[in-house]
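Missing here is one protein chain; the remaining ones are kept as they sit in the complex.
Let's look at chain A:
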Amino acid sequence: MTAADRSSTVQDLEQFRLDVRQWLEDNCPESQRQPITPEEQYFGGRNATFPSEDARIWFERFRDKGWVCPEWPTEYGGGGLSPQQGKVIKEEMKAIRARTPLYGIGIWMLGPALLEFGNEAQKQQHIRDIIDGKVRWAQGYSEPGSGSDLASLQCKAEDMGDHFLVNGSKIWTTAADKCDWIFCLVRTDPDAKKQEGISFLLIDMDDPGITTTPIELISGESEFCQTFFDNVRVPKENLVGELNAGWSVAKALLVHERKLMSEIGSDSPREVVVPNQAARQYLEFEDGKIADAELRSRLVDYDMEMHAVGLTHFRTFEEKVAGVRSAAPLVMKYVGTEAEKQKSELLLAIMGSQGLGWEGEGFNRAEIDTLRLWAMSYAMTIAGGTSEVQLNVIAKNVLELPQG
C-alpha cells in the first residue's frame, strides 16, 4: 500500500464515520440509547417478542441497513463492509450508548463458522435467518462427563442411510430452553482416534426426542441448560464440513468464542461499575490518596492490567488489518477473563459489606449487579475452555512445547 492509498483510506474511513454518526442520530430511538437490562436484550428466534416497540423499530432499521453483521457478505444479508468499518460502527454506537439491537451466538459464533465451512445450501438456509433474528441458536459442545476434555465426547450420531440418529446429552447449552436450533459436536466414528471421529451437526430443536432443562448457577441465574437427545432423526444435509472432520469446525468456532469471551464486559447488560469510581464512592481518602494502601495497590494493579488488556485487544485488531501474525489473539481469552475475575474480587473488597447484597432492601442496583457479576465471573474462566486449557493451547500452539 502506498502512502497515498493509505491516506485516501483514512479519509474514506473518516467520511464513513461521519455517515455512521449521522445515520445513528437519525435512526436510533432515544429509548435505545440507555444501558440495557438483561430482560431487554433481544435474541430473536421463532417465539421472540420485542421488549418494546422502539426496540423493534431499532432492530428493523439496523437490519435493513445491513449492520447486524456488517462484515459478512452481502449475498447472505451481511453488510459487506471492512473490519475497519465494522469497528467504526461499534465505536460510534458506543459513543451514543446505542443498544445492540440483536444478540446471539448465531451472530457471534455459528455464522462465522458456517461462512468458512458450510456449503452453499447451508449458508443460504441459515445465515440470513441469523441476521434477520428469525432463528436463535444454542451450542452443543460440552457433555456431562467430558468437561475441558471436549474431544472425549460421547453423544453419538449413527448413520442410518438417509439420516443420522442422535442419542446422548449436551451440557452448558446456553439458553437452550429458548433456542430454535442447536449446533452440536457428535461422535460419528466410535473406533477412530478421539478427535477424528467427531462431526458437526445442525439440529432443529423442534425435532421429536429433544428435551432441555435449565441449570441454576451460583450467580442465581440459569442461563445454562442440559439438553437430551433420544433417538433424534437429523437429515444428512445438516452435516457441516466433512464427516468425521468436525473437529476443525469446532476449533475455528472456539476461536470466535474465546475472542468473544475475552471482550467480556464491553457489552454487558448489567450496570458496570468501574473500580476506580467505586473507590471514590466507598473508600476513605487521605491527602488525595486512598487511605488503605493495600487496596490502593490492588486498584493500580487492576487498572494497569486492564489498560494492557484493552490495548492488546486493539493491537490484535491492528495486526489483523496489517496482516501481521502474532500470539496476541491466543492469549486474550485467558487474560480477559482472569482480569474480569480480578475486577470482581476487587469491587467486592472496595464495597465491603455493601457489596454482599443478594437482593432486596439495603442495596442499590449497582451493588447487587456487582455481586451477581462476581458470581458469574467464575463461569467465565471455565466456559469456552478453562484458563488451564487456554494455557495448554498456548503451550502447544505458540510455544510448541512437546506434548506428553
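Criterion: a residue touches a chain if its C-beta (ideal position, glycine included) is under 8 Å from a C-beta of that chain, and two chains touch if they have at least 3 such contacts; residues count from 1.
Definition applied: contacts and distances are computed from a predicted model.
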UniProt protein name of the chain not shown, from "CRISPR system Cascade subunit CasC", "Acyl-CoA dehydrogenase", "Aspartyl/glutamyl-tRNA(Asn/Gln) amidotransferase subunit C" or "Carbohydrate ABC transporter permease": "Acyl-CoA dehydrogenase"
Touch criterion as defined above, residue of A:Ala151, A:Leu165 or A:Ile394 at the omitted chain: A:Ile394
Hidden partner chain, touching residue among A:Pro208, A:Gly360 or A:Pro402: A:Pro402
For chain A, residues in touch with the removed chain: 276, 279-280, 285, 288-290, 296-297, 299-301, 303-305, 307-309, 311-312, 314-315, 318-319, 322, 324, 326-328, 331, 334-335, 388, 390-395, 398-404
